[in-house]
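Just one protein chain is left out here, and the rest sit where they should.
Labels A, B and C are assigned to the chains in the order they are written; within every chain, residues are numbered from 1.
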Amino acid sequence: MTRKVCVVVTARPSYSRIKTALIAIREHPDLELQLVLAASALLDRYGRVEEQIHEDGFEVAARVFMVLEGENPTSMAKTTGIGLLELATVMDNLRPDMVVTIADRFETMATATAAAFMGIPLAHVQGGEVTGSIDERVRHAVTKLSDIHFPSTRQAGDRLERMGEAPERVFVTGCPSIDLAAEAAGSRALDFDPFTRYGGVGELLNLDEGYIVVMQHPVTTEYTDARDHALEVLHAVDGSGLNALWFWPNVDAGSDGTSSGIRWFRENHPHARMHFFRNMAPTDFLELLIHSRGIVGNSSVAIRECEFLGVPAVDIGTRQSGRERGANVVPAGYDRGEIQTAILAQADHGRYDSGHLYGDGLAGERIAKHLAEVELTADKRLAY
Amino acid sequence: MTRKVCVVVTARPSYSRIKTALIAIREHPDLELQLVLAASALLDRYGRVEEQIHEDGFEVAARVFMVLEGENPTSMAKTTGIGLLELATVMDNLRPDMVVTIADRFETMATATAAAFMGIPLAHVQGGEVTGSIDERVRHAVTKLSDIHFPSTRQAGDRLERMGEAPERVFVTGCPSIDLAAEAAGSRALDFDPFTRYGGVGELLNLDEGYIVVMQHPVTTEYTDARDHALEVLHAVDGSGLNALWFWPNVDAGSDGTSSGIRWFRENHPHARMHFFRNMAPTDFLELLIHSRGIVGNSSVAIRECEFLGVPAVDIGTRQSGRERGANVVPAGYDRGEIQTAILAQADHGRYDSGHLYGDGLAGERIAKHLAEVELTADKRLAY
Amino acid sequence: MTRKVCVVVTARPSYSRIKTALIAIREHPDLELQLVLAASALLDRYGRVEEQIHEDGFEVAARVFMVLEGENPTSMAKTTGIGLLELATVMDNLRPDMVVTIADRFETMATATAAAFMGIPLAHVQGGEVTGSIDERVRHAVTKLSDIHFPSTRQAGDRLERMGEAPERVFVTGCPSIDLAAEAAGSRALDFDPFTRYGGVGELLNLDEGYIVVMQHPVTTEYTDARDHALEVLHAVDGSGLNALWFWPNVDAGSDGTSSGIRWFRENHPHARMHFFRNMAPTDFLELLIHSRGIVGNSSVAIRECEFLGVPAVDIGTRQSGRERGANVVPAGYDRGEIQTAILAQADHGRYDSGHLYGDGLAGERIAKHLAEVELTADKRLAY
Partner (left out) sequence: MTRKVCVVVTARPSYSRIKTALIAIREHPDLELQLVLAASALLDRYGRVEEQIHEDGFEVAARVFMVLEGENPTSMAKTTGIGLLELATVMDNLRPDMVVTIADRFETMATATAAAFMGIPLAHVQGGEVTGSIDERVRHAVTKLSDIHFPSTRQAGDRLERMGEAPERVFVTGCPSIDLAAEAAGSRALDFDPFTRYGGVGELLNLDEGYIVVMQHPVTTEYTDARDHALEVLHAVDGSGLNALWFWPNVDAGSDGTSSGIRWFRENHPHARMHFFRNMAPTDFLELLIHSRGIVGNSSVAIRECEFLGVPAVDIGTRQSGRERGANVVPAGYDRGEIQTAILAQADHGRYDSGHLYGDGLAGERIAKHLAEVELTADKRLAY
């Protein structure tokens, strides 16, 4: 019998992290996909992904606006409460056989709690990793609410078992985001003009001179510092003399701080060799990365996809601390000098060897297969 | 500097499990108590505790009605979403330095998520235990959201550490509910008439003949069976020929099933030697227990307080399975014959020796002391 | 082009008041029905109508559990807030061209506010009437949010125009509940046994001796008195010596008071000639009415359907005060003697002539026709 699999996507980056699994679920004869869009995935100012999802041929089963304004810890909690209230209604109406939740954004607690309380078997992608900030608590709490685990790495899988999850429910699949990277890896040259295709604001750069990519997210538990952090990165990138393509931060406490830092810098350095984008199709973004001289910031893309692709990375601050990483990553603190030095060194280094730390390109298919075949049971108990 | 400690009580039984800690917090010179009442603690039909709390001299800082009707898994999830949305507002207005959440009822996820997301250090009482049903997931997810742990037993504390909680944040205090049992343990004879004081419905029994106490909760992940389960217990108790004092179930998916079973039985066995209560002051309830010939059902009181008090217990079904237990407990399935045999054997056995498995009577003071002295830090990370 | 018409049904009685319009919408070539069930329409203890709706061949587009426990004014307000939050999501997903809301239950404010704020033309059935209690405010506030009005009577339509509604948007259609009464009016004899078909509790009465029907709702703005009111009615009906078929109250602040009064009476008068039902198919209920000796209580059925059917009615208290009424209605206060006298007089009177005060039996079709043909415009302004 066909299993209805409800996947809740709450943000632009989450879509990239699940896309190949969505395709594999849609194409699996024993699975039926119910795709739900919620939270910042629906909001223009965080680069909503709805159009991309339609272009990729997916139907949207339900949409839930749930992000409360304020961008502070109170609004994060309330957003999650609204999401829990409403996603329960959505699941009551869609009646899925399984629910899939992705990674560790705060609002995934809503998806996970709804499914667990409603007795719908819950699969969690990307559990068992260790990082800083509130994500850490969310990720492990979601693990404790979940029935089935699809960690990206063996180390993460081991941690899940140490935490008391039953080994027969832990499937190390690799991360679906690496699947996209694997597809893109064959690109020989940048075959589109990002300024024409995506607009954005700032200088129109000559990308033939080489360029770096910057993604700097606010760190939720230190949100008042977000503006200062952004400014250190802005000055360092500016000082490097390299062309830079920036990507706007996603919704989190403090993103206004980051945005405000960026706006201030742009007004006062109108001719900096920077261009700012809000959003980009994942495949185009990967192609930009592949042909870049490196990535700078605190995005997990630098640690995950770029390890597979061999793209040099400068990882700033604590957001990714604790994550398993390959040779391609150099760390830096929130200091413009330190960041600038690291950028220049990495840009000079050139491409690293490709690694398989976070997957080999087949995660999506593995996930769909397990979703179709895993035994569904309601009960769960600490394995020790 | 005084620390403001916000304790959220969401149900009648939770109040008994935290009362001595509330007193100790109120009396501690470095702590200020902010008591919040929510969920079924405010509802008549689950025996609201508001009056008792006022009689005990506590002020209520805020009340939050949040229980959605339906008594099904969907309404459990939605109730928790409403609670999360509103408790965040309450915490934003009260600005506590710490939040305390109790045990593992589903709606404690709201308290825990609100505090964790808002960066307020969260203390969890009664973590690390193993039981059946949705409580299991809630308990361990709350652990993962918490900063400080007050498990009841050493075994529970060890489990918390195996799950990756930092040992220096795990304080085995015993359970505050045992503190109440310790206070009550000196009672020589039943010094009140429960029928006069609490009303209830059913026969007025001659308690001098001896009696048993029955508490049967619906098991949330099997809620459609709640009515059948209740009927097996009703027939077994009736068949035992013993006087029985029943206590009405608390709010959970399926409590209507249990209630419906009880109502059917009462209509069809109008002269059964049973009396039904909705609620009772914890101290009176403990006194009833102490002078009873045993307790029957699936309440944790049978495992926890009654181990300390040496009261014989018949534990029915899976609700308490996995809980550490002393010599006073005999298990039984949902079979009226099996239950009846166990009841009669336990009633004949008489009092067991007192044990200290779940505490020694000083838990409340220990909890307050740790709340006042523990170092408060926002960050948390898996200890391995 | 087909217009999608979203009708939100929030309670058992509302379904009867819209059923013929639902059928006419479903069958109209230019309309597509989107039926949403919410609030007490989904709850067993208020006689949920979901099964009946399925039996009547309707598909349910979405279900929204939204009733907060407490049955007090705070929970009424919060229920409406939850409904507004969630119905907006439902409408965002269903994308109707029009929304229909029914009468004046408090939670209809959620439907009306969602549609009005989302710019979806809102049609209101049964506006412009005058009654007591909170319904009065709800009804007129919904009028002010609505674009199109389907009042039941000419007098109600005139009131809408005096309140500033544009005359070209006011269509006096009669009430769809009268359509059902018109269909049922031809019944020659009671052709089913209500005890067999609907169970219920209480005595199995010999209906050939004649019987009265009782429907007594709590009056929301006086909810603490609900229990006393119920007892006066119970004593009066008991004293009349007539067989009585009671119908349980719907969800409102105070229904627990009414329920508690009924339970007390039943325990203390176990052999009263009364039988209690929770719910009944509208057609069966109408047939019971037609063959009864009268209706007692404070239901609007006594004023509306019974005026058309000529069934004698005793209207108790203030709940229906201000409603236009025909010759079939005799008023009574909350006094058992006064009520009993009125019951006996009406039972002796026998059938009244049929009237057309609230409609002629064609309301449903008229409503569908106007929904299909009315010009849709977003703007609205006071007509003076």
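We take it that a contact is a pair of C-beta atoms (placed from the backbone, for glycine too) under 8 Å apart; a residue touches a chain by one contact, two chains touch by 3 or more.
Every value quoted in this text rests on a predicted model; they were computed, and no experiment measured them.
> Check each of C:Pro167, C:Gly241, C:Gly322 or C:Gly350 against the chain that is not shown and name the one that touches it.
If we include the chain that is not displayed, C:Gly322 is the one touching it.
> Just name the one of C:Met1, C:Ala189 or C:Ala378 that touches the chain not displayed here.
Looking across C:Met1, C:Ala189 or C:Ala378, the contact with the absent chain belongs to C:Ala378.
> For the chain that's not shown, point to the residue among A:Val5, A:Leu35, A:Val49 or A:Met66 touching it.
A:Met66
> In the whole complex, not just what's shown, which of C:Met76, C:Met280 or C:Ala368 touches the removed chain?
C:Met76
> Per the definition of touch given earlier, which of A:Glu27, A:Asp44 or A:Glu209 contacts the omitted chain?
Selected residue, touching the omitted chain: A:Asp44.
> Can you list where chain C touches the absent chain?
73-74, 76-78, 80-89, 91-92, 106, 109-110, 113-114, 116-119, 130, 132-134, 136-137, 140-145, 159, 162-164, 221, 322, 378-382, 384
> What residue numbers in chain A mark contact with the hidden partner chain?
42-45, 65-70, 72, 74-75, 78, 82, 201, 251, 256, 267
> Just checking the interface: what residues of chain B touch the absent partner chain?
62-65, 82, 85-86, 89-90, 92-93
The rule we apply is simple: only the chains that are shown with their structure count from here on.
> Could you check if the interface between copies chain B and chain C is built from the same residues on both sides, meaning over half shared, or from different ones?
same
> Can you give the whole-Å distance between the Cα centres of chain A and chain C?
Roughly 51 Å separates the two chain centres.
> Can you list the chain B residues in contact with two or more other chains?
74, 78, 82
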